[in-house]
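Only one protein chain is missing; all other protein chains are in place.
Take a look at chain A:
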Amino acid sequence: MARDGGVSCLRRSEMMSVGIGGMDSPPLDVDEVHVLAVDDSLVDRIVIERLLRITSCKVTAVDSGWRALEFLGIDNEKASAELDRLKVDLIITDYCMPGMTGYELLKKIKESSSFRQVPVVIMSSENVITRIDRCLEEGAEDFLLKPVKLADVKRLRNYLTRDVKLSNGNKRKLPEDSPPLTLSPDSPDSSPPPSTLSPDSSDSSSPPLSPVEIISSPLSSPIDDEDDDVLTSSPESSPSPVRRQKMRSPGLD
């Protein structure tokens, strides 16, 4: 049962547990990390999907940059109501794809006001330093050398839960027992942070820590500067595959 041809064809049992973000699917659980995976190879899509799901992520896998943009609603101006459903916490994309490369997709995402804050990770089978540099300079969060291993994905997962990035318009509730989070505030030129919790963003009572409170905390500003520095600094050159990571301070305490 394949959705619109471009979304990964999964077996029925698999589809039940994967939150495929289609029009008729329920809103994704706000507490779970949702990853959009983009790869033209079916084998690679299945593997990355499994890698991500084993690390407790919800996954939507698509086979091209165009489908990714379509899914995100970047290529046409979809109502923001739909964006609330599409809580994408990470986008992981192959570099070499026909039509639109991962690099081109990265650029489009970074140009989008709704999704520029979503971390984008590039995967490639080729360890080309100039390619890696170009992606990192364009704002890619990390660069993974294929074949991707469980350890790679676990590492990504770790820095995601330590630093929950909220794209504009996403109103998230955090579980009560989650560790203190560092939240990246909105970049200076984007729209102001949300002031109310979305009515449809969760099922039950609000936890004590509302993300809105954290965003408005003045402590978040110094992190902003740190953010910029890491993005523009050039990676250390090394003969081995460059796997840059943005390190964030562990908490607001």
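Just so we're on the same page, contacts are C-beta pairs under 8 Å (C-beta built on N, C-alpha and C of every residue); 3 or more make two chains touch, one makes a residue touch a chain; residues count from 1.
To be clear about the criterion, contacts and distances are computed from a predicted model.
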| item | value |
| --- | --- |
| From "MTMR9 protein", "Histidine-containing phosphotransfer protein", "Integrator complex subunit 9" or "Sorting nexin-2", the hidden chain's UniProt protein name | "Histidine-containing phosphotransfer protein" |
| Hidden partner interface residues of chain A, rising order | 11, 41-44, 46-47, 50-51, 54, 96, 125, 146-150 |
